[in-house]
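Heads up, this is only part of the complex; the chains shown haven't been moved.
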Amino acid sequence: MSYTELKRQVYEANMELQVRNLVIYTFGNVSQIDRQKGVIAIKPSGVSYEKMQPEDMVIVDLDNQIVEGKLRPSSDTKTHTHLYRHFDAIGGVTHTHSTYATAWAQAKMPIPCLGTTHADFVHGEIPCTAEMTDEQIKRDYEEETGVQITECYRGQDPMAAPMVIVAGHAPFTWGVDAAKSVYHAALLEEIARMAYLTRTLAPQGSLLSQAILDKHYLRKHGKDAYYGQKS
Amino acid sequence: MSYTELKRQVYEANMELQVRNLVIYTFGNVSQIDRQKGVIAIKPSGVSYEKMQPEDMVIVDLDNQIVEGKLRPSSDTKTHTHLYRHFDAIGGVTHTHSTYATAWAQAKMPIPCLGTTHADFVHGEIPCTAEMTDEQIKRDYEEETGVQITECYRGQDPMAAPMVIVAGHAPFTWGVDAAKSVYHAALLEEIARMAYLTRTLAPQGSLLSQAILDKHYLRKHGKDAYYGQKS
């Protein structure tokens, strides 16, 4: 894929954040990787969605060095590249401060699986990272944010829960490409909102049974999936 | 009614889900029955509202066999046909994951009748199904979802509460045709939202009295109704 095409796809995915009401002002950023070339395209830092153009996307390698672009990349770039280096299957990463997902992050709580809307997309709870230590913050904050995330997935398939909330901060989501990572960001926000409403309505409410959780996840994902159209 | 006209009406009803903010992405599905022909038209599985066309609706018989259509029908088709087989008076069925109704479903609680907005449309509480057993889930999940619903209405008129919430899942609603089932889905969402706000504001608040509940329901429904225009 040419840089031009990569940047166009990342631009479109970033603009979708606004259409889906996941960001205000310059909040949020989306990237996509070209694994063959070993580079990502990512949103520039602090540029408003109204002014942003496809050519403003920045090409960065996996050591966080700018390969092409006149603007500074997102200040969260090191978190993105950390995820690409550790999760082989992912092709796109999204970071937002969407309201309900961020409320769960601020509460420092994983989102329990309370219903089939959740189980349709995530096979179990949506993890919440540990809080970062003061040493980590001083060392390399954005890199260490990535470390906190990948620590949550030791021995786990990152595609079975393609969304995480970073304690005290906000969500990161991923997918096979930039567009899918934004799709997961929008789903997370809706799941987080439903879970908020459920927990404030019925604080002691029980979880979804493992059997329904498996049923809903597996009717959409895996070799026996029957949701959607044959591709 | 021709298949073309049936599919057009079902298409319009599905599109209304988006206008009323009851769905995101490919969530939700609406069907309508032609009782004479013994078939329903239903939304195809996993197709986005932006791309969907009237001719994409799938014609299915009451044994869930495709009669006409190139796409797979909604993965919830067996729940729809179960309802049509058991509720003679209904002509349309809607399934959504609308936010507040789904929060009540996740809380696994029926929606109590707390005010006249509710009583104008539902004669009593909005039922919540029992949780499904692991055996049911393994047997035939979508069919059993229908069973859970019809079990709630043993000896009850399904038109007196044309909306139900499925525990751990989300709502189903119905009406004389597809359009009316969507209307009930929108009303349910608003009733569920008001009930959420009432219960979080006044957790021990008392129910609406039976006398006002009857008054509001019966001024809109039944032989002495005086709401609306003479038809």
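Per-chain residue numbering starts at 1, and chain names A and B are given in the order in which the chains are listed.
In this section, a residue touches a chain if its C-beta (ideal position, glycine included) is under 8 Å from a C-beta of that chain, and two chains touch if they have at least 3 such contacts.
Just so we're clear, the structure is a prediction, and the values are computed from it rather than from any experiment.
Peer 1: How many copies of this one chain make up the entire complex, given that 2 are placed?
Peer 2: In total, this homomeric complex is made of 4 copies.
Going forward, only the chains that are shown with their structure count from here on.
Peer 1: Give me the superposition rotation angle from chain A to chain B, based on Cα atoms, as a multiple of 5 degrees.
Peer 2: It is a rotation of 90 degrees, to the nearest 5.
Peer 1: How big is the gap, in whole Å, between where the Cα atoms of chain A centre and where those of chain B centre?
Peer 2: Spacing between the chain centres: roughly 33 Å.
Peer 1: For chain B, which residues count as touching chain A in their complex?
Peer 2: 24-27, 44-47, 71-72, 75, 97, 99-100, 102-109, 131-132, 134, 137-138, 141, 168-170, 196, 199-200
Peer 1: Under the definition above, what is the set of chain A residues touching chain B in their complex?
Peer 2: 114-117, 183, 186-187, 190, 193-195, 197-198, 200-202, 205-206, 208-209, 211-212, 215, 219, 226-230
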